[in-house]
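Shown here: the complex without one of its protein chains, the others still in place.
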Amino acid sequence: MQILDLIGVFAFGVSGALMAIRRDFDVVGIAILAVVTALGGGLVRDLVLGDTPPPAFTEWPYLVVALIAAALTALTPRGFTRLTRPLLVFDAAGLGLFSVAGTEKALDFGLAPVAAACLGVTTAVGGGVLRDVIAREVPALVRPDSELYAVPALAGALLVGTASTAGVEGPLLGAGVAVAVFTVRVLALRRHWRGPRARHA
Amino acid sequence: MQILDLIGVFAFGVSGALMAIRRDFDVVGIAILAVVTALGGGLVRDLVLGDTPPPAFTEWPYLVVALIAAALTALTPRGFTRLTRPLLVFDAAGLGLFSVAGTEKALDFGLAPVAAACLGVTTAVGGGVLRDVIAREVPALVRPDSELYAVPALAGALLVGTASTAGVEGPLLGAGVAVAVFTVRVLALRRHWRGPRARHA
Partner (left out) sequence: MQILDLIGVFAFGVSGALMAIRRDFDVVGIAILAVVTALGGGLVRDLVLGDTPPPAFTEWPYLVVALIAAALTALTPRGFTRLTRPLLVFDAAGLGLFSVAGTEKALDFGLAPVAAACLGVTTAVGGGVLRDVIAREVPALVRPDSELYAVPALAGALLVGTASTAGVEGPLLGAGVAVAVFTVRVLALRRHWRGPRARHA
């Protein structure tokens, strides 16, 4: 299932690079923000699980995939990289992939299903929060006008956790849930689905 | 002493939810900011102690208490939640409780008294710093016009650490110190006690 993790790294790497380009960072800043976004969520997950030193540092594909994502993005025509939509779409892809991959790794480390789902959501939103904090944006996670972000990730993570309790696991399930989370997030963006406000706000 | 920890989780959860409401977050954002504020400081403490996976993920009361704090806050009449004072008061309560609970857990893990006190302060201020960074406020910890914040927490933590060296421990001492830290912080807010500036500033 490491494949899901690496595709998530690529997707978040692109989203970090797009944010860096929009903020006029130079190529070094683009590479750094791509790497932080791509590896940040997994790093927090691994520290929480006590899996040290984390694979992000000890297995080269993680860093290399993040840097490839940065390079490809930096070489893409300017018009595309200035758009907000690609950033949101790649971010949604990373969200779906990491909510599944994070939950599965937490289950492998013996966490209970709900705890594993919470850690999966942390993995999924962690890199994006770091990206937005460093670029001084309000994190998409809590942005007042943001369409549903953490909700599909949590639903997907809970599904993976519950299925594992029922003995259902495997790459197909993981890939399916990741696609479903991605689809719901993109639909939420297109149709402006939002969470309700507190009742008086 | 887990009780102190959970009351601290509740107090910081309310402060996080109040900040989210003031920033017009939707209910999902409110829940997330409450959880991050409530569990963030303890999470950093547990990672530093190597207590992985941290209880915030493996013991359900932590997450549940944080979510209850968010729900109660979101259901509170609007006028109250818009005020700055409740946020500061709940933050002060969390500060007092976590400075004691954090120090005691660090002592349990074998840290020396001063080191344990430093980690207690980190626990006490960590969640609030995360809250303020995500909500893009200058952290209360370092705000130029902020009344004494870390000082009472450090004094309380050092008191708990020193008492433990002298063989004095127990729930009554902990509760008393937590109340004292809370009281000093609230008095500092009311009477505008501030730290001195650097001499030439």
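By letter and in written order, the chains are A and B; residue numbering begins at 1 in each of them.
Throughout what follows, a residue touches a chain if its C-beta (ideal position, glycine included) is under 8 Å from a C-beta of that chain, and two chains touch if they have at least 3 such contacts.
A quick note: this is a predicted structure, and the numbers were derived from the prediction, not measured.
Asks: Can you work out which residue in A:20, A:65, A:157 or A:189 touches the chain that's missing from view?
Replies: Reading the full complex, the residue touching the unseen chain is A:20.
Asks: Could you tell which one of A:52, A:162 or A:183 touches the chain left off the display?
Replies: A:52
Asks: Just one of B:3, B:75 or B:138 touches the chain that is missing; which is it?
Replies: Checking each option in B:3, B:75 or B:138, the one touching the absent chain turns out to be B:138.
Asks: Given the full complex, what residues of subunit B touch the hidden partner chain?
Replies: 47-50, 106, 109, 111-112, 114-115, 118-119, 129, 133, 136, 138-139, 141-144, 146, 148-151, 194-201
Asks: To test your reading of the contact rule: which positions on subunit A touch the chain that is missing from view?
Replies: Touching the chain left out of view, subunit A contributes residues 20-21, 23-30, 32-33, 43, 47, 50, 52-54, 57-58, 60, 63, 73-75, 77-78, 81, 133-136.
By definition in this document, only the chains that are shown with their structure count from here on.
Asks: Could you give the separation in Å between the centres of subunit A and subunit B, each centre being the mean of its C-alpha atoms?
Replies: That gives a centre separation of 28 Å.
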